[in-house]
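A single protein chain has been omitted from the complex, and every remaining protein chain is retained in its original position.
Up next is subunit A:
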Amino acid sequence: MPSPAELIGIDGNPLRDPRDKRLPRVAGPSVLVLFGVTGDLSRKKLLPAIYDLANRGLLPPGFSLVGFARRDWENQDFRQLAYEAVKQNARTPFREEVWNHLSEGMHFVPGEFSDPGAFDALAMAVKELDETRGTGGNYAFYLSIPPKFFDVVVEQLQRSGLAERSESSWRRVVIEKPFGHDLASAQELNNIVHRVFPEESIFRIDHYLGKETVQNILALRFANTMFEPVWNRSHIDHVQITMAEDIGIGGRAGYYDGIGAARDVIQNHLLQLLALAAMEEPTSFSAEAVRAEKAKVLSSVRLPDDLSLTTARGQYAAGWQGGVKVRGYLEEEGIPEASTTETYAAVKLEIASRRWAGVPWYLRTGKRLSRRTTEVAMIFQRAPHLPFSQTETEELGQNALVFRVQPDEGITVRFGSKVPGTSMEVRDVNMDFAYGESFTESSPEAYERLILDVLIGDPPLFPRQEEVELSWQILDPIEEFWAGRGRPEQYKSGGYGPKSADLMMKRDGRAWRRI
């Protein structure tokens, strides 16, 4: 028999037993209002993720989805768009009955963001859903729209009464990067959202944090004993955090030009990865404790004195990428010929703490590189003494522990091993670990995890405003420095990035890992 305390269960629900690990968390009754349903993100990620959640039985019964966009559409048109998105991009098999019940809960409200009438119609629509589908007055607003519209949308949500919560119901707002383009704009954006929503109801999505491997960084570091003793300046020589893309900017010229690689990727994804790899052990895995440690490490990040020697940037030039002839950045449609926006950025950072003093953290990201890859590589120091001759260890590099974030999520360990044969010759080898494969039904896609967390109200995987501002504090001086340095260096599409980035490493006697 369970003890009386166990009978009470979790949160007063007797059916939830802390020992009962089979039961997944399921969101409570709610409506998700999606702004910008016709966008790329919505079609490629959000709508399929919602279907996958429904298919796995993790959405609450009666879950409803309301689309809002500037289209003269009926519910049917929205359902058609969602149907196609799900058919094309959902991870789990298509099941007619799941789709039927999900699509019954899909509604569309047409209108401009500036039109009060449209928001009144939206308010009516969600109230009606509360009645007909029992969604309990709980609304999450997903702003999958350019940040310049946040102001007007948030204001309309307030004016129409949609943002008003009661004792028994919640309101949450989900925003996507970019969270501003510098510290000042990030604060301004934050003020806009804060006028209506308190910090605990704001969910900032950095989809990298929803990835299994990223969460695994914490598990690997803090659940094991073999890594922590070497996780410091005594053993780590330097760290490389890379996000390389093989594609160009595609149709995102309007968004990308003027933003560039550093703001687009380093400010959020790479600095979050740095925080997770560098942070101290949190007191618990509660949202507060993890965020506190991340904020601590981000606030101890320091820039080197001479940015001309420790940063690099580039623009992709025309060339051949993966067997296809591609245009250069300046020839892309919608990009001004004189654009100084970088498509490649590399920076060297230091962390002023006892653990990391003197260990450089190299961050780089670029478009149109040879391959798509994201990884965090901890590079170890060379052995202080080798009992082998120089020729025997000529091909021995530095040991490395690599978290492969995407694609092919997993962990790689690189170490020296004797080459079979009579002579003693030591060479680097890689050992890979991948837990399971991403195409199984139960291994969720990042957006599934994050949407579910929003509906449940579980915030550990969402960066808080403080982290956003700290990241801008790191990046702003670099952006300012670059702004006065004219055009970025051109680099060949399909290669490894600009020469200046290689030089930057060479000055330190190091080299980038080959992408």
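To be clear about the criterion, contacts are C-beta pairs under 8 Å (C-beta built on N, C-alpha and C of every residue); 3 or more make two chains touch, one makes a residue touch a chain; residues count from 1.
Rule of thumb we're sticking to: contacts and distances are computed from a predicted model.
Trainee: For the chain that is missing from this picture, which UniProt protein name fits: "Glucose-6-phosphate dehydrogenase assembly protein OpcA", "Biotin/lipoyl-binding carrier protein", "Protein-methionine-sulfoxide reductase catalytic subunit MsrP" or "NADH-quinone oxidoreductase subunit J"?
Mentor: UniProt protein name of the non-displayed chain: "Glucose-6-phosphate dehydrogenase assembly protein OpcA".
Trainee: Given the contact definition stated above, which residue among A:G62, A:G180, A:P360 or A:G416 touches the chain not shown here?
Mentor: Answer from the full complex: A:G62 touches the omitted chain.
Trainee: Just one of A:P24, A:P146 or A:P336 touches the chain that is missing; which is it?
Mentor: In the complete complex, the chain left out is touched by residue A:P24.
Trainee: Out of A:P14, A:P116, A:P146 or A:G251, point to the residue that touches the absent chain in the complete complex.
Mentor: Within the whole complex, the residue contacting the unshown chain is A:P14.
Trainee: Which positions on subunit A touch the chain that was left off?
Mentor: With respect to the unshown chain, the touching residues of subunit A are 1-2, 7, 9, 11, 13-17, 19-24, 26, 28-29, 54-55, 57, 59-62, 95, 97-98, 101, 104, 131-134, 136, 432-437, 439-443.
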